[in-house]
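Every protein chain but one is kept in place in this view of the complex.
What follows is subunit A.
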Amino acid sequence: MSEQATARKELAVSDEVAIDIRGMNKWYGTFHVLRDINLTVYQGERIVICGPSGSGKSTLIRCINALEEHQKGSIEVDGTKLTNDLKNIDKIRSEVGMCFQHFNLFPHLTILENCTLAPIWVRKEPKKQAIETAMHFLEKVKIPDQAKKYPGQLSGGQQQRVAIARSLCMKPRVMLFDEPTSALDPEMIKEVLDTMIELAEEGMTMLCVTHEMGFARQVANRVIFMDQGQIVEQNEPEAFFNNPQSDRTKLFLSQILGH
């Protein structure tokens, strides 16, 4: 972990606001799952969100691309306000990429078709150009030779890298990661994290829900700790890990770093 920490690069963060969440609240029926969330993300930030299970961290990032509906407050992505207007939702979704815990690749399409589907149908790119872009990003995640295979033929780590490439093909301004390594065997976690680190170093704005604290130390510029639907503490990684303020944060960190 110390090795990774020394490899940390200082990355620029711009003053341009990428995501602005104000007074956001969400309920599942009567259950108040997100409480008074305020979060401003600047272009180029790498934010790691952690917290115990059920703390609402996945729900939070799923609200950003409207996979979940919020009931109160506002979310703005790149200046587009998230309302019930389907046009806005589609616009935001095409600007915000997302990687899921279970990859959610389309098993009936080849790797290449997975990557070209949205550019062709949403961005209306010509097929040839979409394939070029897809191959470019598949090379970036180091699996161009698997392009003709189906997702079921790939390992979990490879599938998650394809999922990253698939999102990148839409040239998103922001990437959301929802526990991208939680469903992976230990030996495959590194290849996915390496891909994400590379992405961060290229200046992608990223919000990652993850328990990979090494990743947080290496690339995050901010770590957010959530519990019971609220943002309890946020800080730069060094300060967050070495000098946590809230008791809940201390308890959580002792639980995940304690062994």
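Quick note on the criterion: a residue touches a chain if its C-beta (ideal position, glycine included) is under 8 Å from a C-beta of that chain, and two chains touch if they have at least 3 such contacts; residues count from 1.
Please note the rule applied: contacts and distances are computed from a predicted model.
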| item | value |
| --- | --- |
| Omitted chain, identified by the protein name its UniProt record gives, among "Amino acid ABC transporter membrane protein 2, PAAT family", "Trimethylamine-N-oxide reductase", "Sulfate transport system permease protein CysW" or "Septum site-determining protein MinD" | "Amino acid ABC transporter membrane protein 2, PAAT family" |
| Hidden partner chain, touching residue among A:E16, A:E69 or A:D90 | A:D90 |
| Hidden-chain contact residue, picked from the options A:M170, A:A200 or A:V219 | A:M170 |
| Candidates A:L11, A:L67, A:M135 or A:L253 - the one touching the absent chain | A:L67 |
| Residue ranges of subunit A at the interface with the undisplayed chain | 65-67, 90-91, 93-94, 96-98, 100, 102, 104-108, 117-118, 121-122, 150, 152-153, 166-167, 170 |
